[in-house]
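One protein chain is absent from this view; the other protein chains keep their places.
Moving on to chain A:
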Amino acid sequence: MRINVDLALCQNYGQCVFAAPDVFDLDDAGELVYQASAEETARADVEAAAMACPVQAITIEG
């Protein structure tokens, strides 16, 4: 599963971090960092993260 975040849209609200902390994080400057791919076992969390994003910046492929 590949994960893409449109960083032009992202406002660092952190909702994805709460939903899928193994995949998304905020760095010390408060900016989003994330893994571009994740294991299938993380799918439910990543989908929850995509749904929780207030600006719908997250897309999942595969």
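Operating definition for what follows: contacts are C-beta pairs under 8 Å (C-beta built on N, C-alpha and C of every residue); 3 or more make two chains touch, one makes a residue touch a chain; residues count from 1.
Simple rule for what comes next: contacts and distances are computed from a predicted model.
For the chain that is left out, the UniProt protein name among "Multisubunit potassium/proton antiporter, PhaC subunit", "Oxidoreductase", "ABC transporter permease" or "Electron transfer flavoprotein subunit alpha" is "Oxidoreductase". One chain of the complex is left out; on chain A, the residues touching it are 11-15, 17-18, 21, 25-30, 48, 50-52, 54-56, 59.
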